[in-house]
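Note that one protein chain is taken out, while the other chains of the complex remain in position.
Let's turn to subunit A:
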Amino acid sequence: MIEQFAEGFGMAMRLDTMAMMCIGLFGGMLVGSLPGFTTLMAMAILLPISFFLEPIVGIPFLLGIYKGGIFGGSVPAILLSMPGTGAAVATSRDGYKLTQKGKSRKALDMALFSSVFGDTCSDIFTIMMIFPIAFLVMQFGPPELFAVLLMSLIIIAATSAANPLKSLIMMALGLWLSFIGTDPLGGAERFTFGLFDLKSGIPLLPMLIGLFALPEVASVVIRNDKARKLSALVGERLSLGEFRRCLKTICRSTVIGTMIGIVPGLGQIVAAMMGYSAAKNASDHPETFGEGEIEGVAAAEAANNAVNGPTMVPLLTLGIPGDNVTAILLGAFVAQGLRPGPQLFEEQGATVFAILVAMVIANLLFLVIGYLSVPFFSRLVTIKTSILIPMVIMFAFAGTYVYRSDPVDLLMLVAFGVFGIIAKAAKFDVMPLVMGFILGPSMEYAFGQTMAMSNGNALAFFATERIGALAVLIAAPIIGALLWRRLYGIPRTH
């Protein structure tokens, strides 16, 4: 195996591989930073290009798009409070506050460094531990997934706001919104009022842009400071000292993200929220989180990127794609004559290691590309408000429409925008709503599967062979209660 690794390392050191990775990274970053264009779409469209390239050039190219796209998503989240994906929601919370304080450059730098750090560590961990991870992945079935999702929701509700009742109300509302549409298991229509447009449920993108971006636009307009800029300054670059101060948080988030990457079906959104919650809990000044705390950006970005390494494991060791991104990569592998599966390492070990090494190199290349691009991106907020605000509104509507060309999505955008403005005025945090909405369907599906497996016996969660699920189910409320008490329950003395 060491020999294969050495051979693979040599194979990855090619100029054309690097060049194509750079193109992929840069293109992915651009696409990811435009709301409405998803990294997944970019990968699907550019997939045929990889068919005509050598495996060690074509697959790193796709990986580049993927990695660039994830960071790209955090750019509008930080600068305009416009998260294009669920994974960027946690980042936008402190990132946008930093932009308002004139520290957009610092926030983007921190997002870049912590992303690259989290990604690189999890990739290296994945390369070393690929077979133990493959074993762990198999231990998670629907009951365990349900338990972990329930725990995630409890932690989010407990840590997101000082008033847990408000959090729970918003989360319940989010869960209810996720019920609208077609029941994922039985196929029955729920709360659709017979409208065809509601049959496929509420789309995520208009909800995210509506809830997060439009209220910010409204508050700038209401303040009516036409001549001023959203922020006159882009601020200084991130200093080494600040990075060092956040290093503990970044490492913690990397570990959390990697662990969540191992659980099939959780992904970046949960990782970002858990990393953020953990950082807030561990901090001696949790009240600064949500008010422009650079550690918050670091925590979310390191965690959502650390998911990437382990999600490749089921694909490489079993040939099973866990999500859409890995499904596209599976297509790329197969088209190259590499059949992911148990024998891939025996037959093509060197090539696989070369691709894994290329993943690590892609991170380093991205550090350079990102570092050079951040100054250009961060200048965006120094545009005069009278020009920037119409631009943001245009991006919000165009981005929502371009996603699937459905005019109904625009109505949703406006509706969620109005809701977001009201919630903001009433001091209700919309984060638990979004998380309930995103995680609700997965949790419901896992619950339904468990019921189907046991012929409708609700005690299936407590079966002895499902001891893991049982442990999490019992621990979840206790952890939630403790977290809330620690963060908000005991008055602090400063």
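Note that in this section a residue touches a chain if its C-beta (ideal position, glycine included) is under 8 Å from a C-beta of that chain, and two chains touch if they have at least 3 such contacts; residues count from 1.
The rule is simple: contacts and distances are computed from a predicted model.
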What protein name does the UniProt record of the undisplayed chain give, "Oxidoreductase", "Cysteine desulfurase", "Tripartite-type tricarboxylate transporter, receptor component TctC" or "Autoinducer 2 import system permease protein LsrD"?
-> "Tripartite-type tricarboxylate transporter, receptor component TctC"
In the full complex, which of A:Ser200, A:Ser219, A:Ser239 or A:Ser386 touches the chain missing from this view?
-> A:Ser200
The one of A:Ile328, A:Val392 or A:Leu483 in touch with the missing chain is A:Ile328
Residues from subunit A at the interface with the omitted partner, ascending = 38, 40-41, 43-45, 47-48, 51, 137-139, 141-142, 181-182, 185-187, 196, 199-201, 264-265, 314, 318-322, 324-325, 327-328, 331, 334-337, 339-344, 404-405, 445, 448-449, 452-453, 455
